[in-house]
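What you see is part of a larger complex, with each chain still in position.
Note that the chains take the letters A and B in the order they are written out, and that residue 1 is the start of every chain.
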Amino acid sequence: MEASVSAAVNVSILAMSVIFTVLVILIFTIKALVKLIPYEAPPPARKVSSSRPPGQDDQVAAITATLAAHMGKRPDEFRIINIQSR
Amino acid sequence: MEFSFSSSASKIVHSTAFTSLESGDIIMLAVACLLIYLAIWKKFEPLLLLPMGFGCLLANIPMSMMASTDTGGLLNFFYQGIKHEILPPLIFMGVGALTDFGPLLANPITLLLGAAAQIGVYMTLIGAVYLGFNMQEASAIGIIGGADGPTSIFLASKLAPHLLAPIAVAAYSYMSLVPLIQPPIMKLLTTEEERKIKMEQLKPISQTVKIIFPVAVTIVCCLMLPGVTPLLGMLMLGNMFRESGVTARLHETAETHLINIVTILLALAVGSSMTADSFLRLETLKIIALGLLAFSFATAGGVIFGKIMCKLSGGKINPLIGSAGVSAVPMAARVSQKVGADTDPSNFLLMHAMGPNVAGVIGSAVAAGVFLSLFGDAGSGIDTHAALAPIIGTPEPGMQALATIVEAIKK
């Protein structure tokens, strides 16, 4: 029993070292990346994680058009900011 | 065949499950109901525990052929997806599609918190060995402390398939208990001043970096720990779908219907492995106790390392975000937020805690990779035949017939 526990301790120390080594390498990789490619104002059209944006556009357009048509105002007098579909 | 009334009636009576219902089955049916109860009324990871509990229910109806070991049964087919390590990587692809690594990239040093929280894995490993488990079993049990269901299932199916059921149950149950387990430990280990530390706003990250990150992680981590490639690689592929901006269709599928389908199959299969034989044993109790230990030590490890980082950074890092390093995304990060806000309602730690939180996912995958390097046999391809034998049968009957002929010739 004792032998196996000491083996487990050995394995643990070793494994934690490996984990820290791997993640420290990863940290430096990330730091290098971030330094090499600094943040710039993002392309405004790219909304990466939005699902089915066309549908959204259509919905916004439809609601806008309805409101505009109904109230006799021009659609560009008001704006629907967002209908988040998820 | 005769179909007299009495013989038929007797056949029906004998084919009811009551005739072979044993006390173990009844206990397991109760366990199944308990899991379903916890899923629905206590909201314990319901997406997994509900189908898992239902799978357990089905598997423990005698003669229903729904246990994971019933060759040719429905859930046995789904179980092949676990045995061959197909389903957990697919889940991880969905997780990747759902995960925003932005906060981690904005503050990469928090990866260390994701590493520190793995101490729970190893305290548990030692404890498990002490309780008599062998090294492979102890590794699979220890990874419960990683607080990642798919990682636990992946590793258990590889190193200790006979312990899959209790390990999966423990992993998901304790993950749900994060809001109960963590706060007392966090408060115990931190001072009020530490909990009040406000962190600087995260700096924005270029989309290009977000796109390159998954490739970088795959190359760096998988080259060092190739065993974890199916898990970590698929996580990163899912994230690639998300961040690339050119695969919106695949991203949507990966994060919705594909992960949902795989979750149903995986959870049913895990549940089907919860039979009386495999679950009602002393080991299960030990694993459940060790799982609690794992989570507590993981939390403590994260918080203590957070305190160290707080010191080294001159008080810029709030140690409460350390506990999020256990993963359990996004619950653990919310716990950090809540404990922080309890002390100072104007303190918003959520986004800061998301860094160590997603780092914990990578950390546990790396920990699993280390175990696979140490205890996984590289030539696991050879296992496939044995693994498929239950479905496709073995050629042995024919073999034996021939062997009999050979015997006959001998004489």
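One rule holds for everything that comes next: a residue touches a chain if its C-beta (ideal position, glycine included) is under 8 Å from a C-beta of that chain, and two chains touch if they have at least 3 such contacts.
Since this is a predicted model, take the numbers as computed values, not measurements.
Q: How many of each chain type make up the complete complex?
A: Each protein chain kind appears in the complete file with these counts: A x3, B x3.
In this section, only the chains that are shown with their structure count from here on.
Q: At what distance in angstrom does the C-alpha mean of chain B lie from that of chain A?
A: The computed centroid separation for chain A versus chain B comes out at 23 Å.
Q: Inside the complex, what are the residues of chain B that reach chain A?
A: 100, 104-105, 108-109, 111-112, 114-115, 118-119, 121-123, 125-126, 128-130, 132, 134-135, 138, 203-209, 212-213, 216-217, 220-221, 224-225, 242-245, 248, 251-252, 256, 359, 362-363, 366-367, 370-371, 374
Q: Quick one: in the complex, what on chain A touches chain B?
A: Within the complex, chain A touches chain B at residues 1, 4-5, 7-9, 11-12, 14-16, 18-20, 22-27, 29-31, 33-34, 37-40, 42-43, 46, 48-53.
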